[in-house]
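Let me begin by presenting the structure, written as structure tokens, before commenting on it.
Missing here: one protein chain of the complex. Every other protein chain is in place.
Up next is subunit A:
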């Protein structure tokens, strides 16, 4: 299949891109194109105009400062994956990236593009949710910041307005003393996940759970935090039995039953992944005690 006809706008600035979005009925933003172009090829998307932001200056940078990793709209997955600076501030990002498709796709696909595409089974949105990150968006009405918890609405749907463009994503650094893990279950490596779990666990001095942030992809109509699991985990001794008991609280959040993975199976997968992710995060936290981050 080939894309249907569209008007092509090679934007030279964010303002120009925003104006072009506002000027047409139905537009899409082309950054890496690794989710968009398949949709164009299949004609699932038949926009009036494709707004290409590849030549907009100033969108290609990664910066680490003030306790956060900031990622511009044209930063490719592979760039963030290989960034030692980003890894030092938040090693979770590299682990997540390793699960996103394959290297040739990661060479082209962008971080902000994945967030805007908002696939419910995609890894990056779940990471943004787990870390409590945000995106900066620009529209005709100006710039605003949207928290991860307010960004994702439904599978492939965000709360962004039709004229808005994500210009930057902000991933907070890993908290001091915390451990992290991203684990997922896919039928083949690189596929979208049946379920994926992102966990950041901060143990206290006695080895108990001081804080937990856990999110999931693939289990619901959007990436979700798992507050019931987190609440059940905080204050426990993080023993395998305690983690297993806490993981059972994921059941109510599993609403996705498609792709040949029924609810009962997916709940089981999600529970198992939580146990694995928390165990890995806890073991890594032991090596991270007192280590200063960005």
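Going forward, contacts are C-beta pairs under 8 Å (C-beta built on N, C-alpha and C of every residue); 3 or more make two chains touch, one makes a residue touch a chain; residues count from 1.
In this text, contacts and distances are computed from a predicted model.
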item: Hidden subunit of the complex - UniProt protein name among "Protein-export membrane protein SecF", "(2Fe-2S)-binding protein", "Protein translocase subunit SecD" or "Oxidoreductase"; value: "(2Fe-2S)-binding protein"
item: Which residue of A:141, A:162, A:190 or A:252 touches the chain not shown here; value: A:190
item: Touch criterion as defined above, residue of A:65, A:103, A:147 or A:286 at the omitted chain; value: A:103
item: Residues from subunit A at the interface with the omitted partner, ascending; value: 1-8, 10, 30, 33-34, 37-38, 40-42, 50, 52, 54, 78, 101-105, 107-108, 189-190
